Each structure stands twice: as C-alpha cells, then as structure tokens.
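And now, chain A:
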Amino acid sequence: MSDTPDITTEEILTSQGIEDAIAVLAAEIVSRCGDQNLAFVGVYTRGVTLARRVADVLAAKGKDCSVGTLDISLYRDDFDNRGRDLPKLNSSNVPFELEGTRVILFDEVIFTGRTVRAALDALADYGRPSKIELAVLIDRGHREIPVQPDYIGRKLETELCQYVKVRFLEDDKKEGVFLVTEK
Partner candidate 1 sequence: MSDLTPRKDLLDIASLSLEEIEYIFENAAPFKQLFQRSVKKVPTLRGKTVLNLFYEPSTRTSSSFEVAASRMSADVTNFTVSSSSIVKGESLLDTIETLQAMKSDYIVIRHAAAGVPGLVAKHTRASVVNAGDGYHAHPTQALLDSMTLREVYPDYEGRKVVIVGDILHSRVARSTATLFNKLGIEVGVLGPGSLVPEGRHDFMKRFDSWEDVFDWRPDAVYLLRVQLERQEGQFFPSIAEYHKMYGMHSERIEKMRQLGAYLMHPGPVNRGVEITDEAMGYEKSLINTQVENGIAVRMAVLHWLKPETDKD
Partner candidate 2 sequence: MRLFKNGSIVSEDSPEPKRGDVLVDEKGIIQQVAETIEGADGTRTVDCSGCVLVPGMFDLNVHSREPGFEHKETLASCAEAAIHGGVTGLVLMPDMAPPVDSGNLVKSLQDLVSEVSPISMYVSGCLTKQRRGEELAGFSGMASRGAVMLTDADHEVPCPDLLRRCMEYAKDFDLLVTTHGDTPALTKAGAINEGAVSYRLGLPGIPAISQEIALERDMRVAQHTGARLHLQQVSTANGVKSIASAKEEGINVTCEVSPYHLLLTEEDVEDYNTHFKLDPPLRRQSDCDALVQGLIDGTIDAIASNHAPHTEFEKSSDFATAPFGVSGLETTVLAIFDHFISREVFGWDLFIKKYSADPRRIVKLEPVKIATGEKSQFFVFDPNGMTTISRDYLKTKSPVSPFLGKTLKGEIRETVV
C-alpha cells in the first residue's frame, strides 16, 4: 500500500479503531433489538467477517446470534459490465428460518447502495424476515439509490475519486480502514 505520486493512502481506522467501531455497532444492536429473535447475514466477503465479529461480541455478552452468508454476485445490476475479472461465486448460506426473524444485513462499506439493493433481492429469495436492517462499518456517502444504514460504525466524508478499503485479518492478513485517493 505504498503511495505513488498519483495515489495517496490515509489510515482512517487502526485495528483498535475497528474494534471500537464494532463495539459501537454491537451495543447499538443490543439496545435496539433486546431479546428479539435476531439473525445476521453478511455480504461476501468482508460483510461476513464483520457480521461474525459483531456476533462474537454479542456472544461474549451472552446473546447468541446465527450468522448467514450471502453472495450477491448473481443479483448485481452490472453483470454486463464485468470486465476481465471473472466473478468467483461463493455459496450463500442462510442456515435459519427467515420467517419471523429480525435480520440484520452486514456490509463493510456502504457507498452507492447498489450492493445492498442486490442483497435485499437475494435475501428475499431465501424467505420473508419480519424485519431487515442494515449495519455497516463505514458509511462513505454518495448514495445512488434510497437505501440507508440503520447501524453505522463510522461515518466518513469522502470524494467520489476516493475509495475506502477495509482490511480484516481473517480475509487480508492485515487490519485497518484506509482512504485511498487517486488523482
């Protein structure tokens, strides 16, 4: 992640910062959901990690929460624009009854909102939860569709030419949130 004259990288959250943000998410979820029948669904790849981390925090507080996974590749609205990178599919796994369950969808960053739209479509094909909410680690703004997160770890002012990289040890062998600016 070395900078070049055209690309600058700024660390927004350290691993400690991520931990704190996750704690904020966990606390907020507990306070709002109480004892309701609750399940998490993470959007591949890092949304899954985020969901698991939050679930771990809740588990430590004695609240067990199952985590499902969702690959939204097949629901994307930009299939025609796939370039040279071929999408590798992951198996979605929603191992619990959605009917009557309050589901919290996890994604690491919310940007245009299109991923969330795809995730909502995908989730609908698994069943009809009593309620669906959205939790994100970072909200970087610039929505293109009317979708807003219910739980936010950290809000970030960004420019369109920037992008936010979330790195988790489990997925990336390093930890941190970075704001990358391309000039």
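Basically, contacts are C-beta pairs under 8 Å (C-beta built on N, C-alpha and C of every residue); 3 or more make two chains touch, one makes a residue touch a chain; residues count from 1.
If you want to know what made the cut, all candidates are chains of the complex that A comes from, given by their letters.
As the structure is a prediction and not an experimental result, all values here were calculated from the model.
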- Message: All of these sit in the same complex as chain A, but only one touches it there. Which of 1 or 2 is it?
- Response: 1
- What residues of chain A sit close enough to touch candidate 1 in their complex? 71, 74-76, 79-80, 82, 84-86, 88-93, 121-122, 124-127
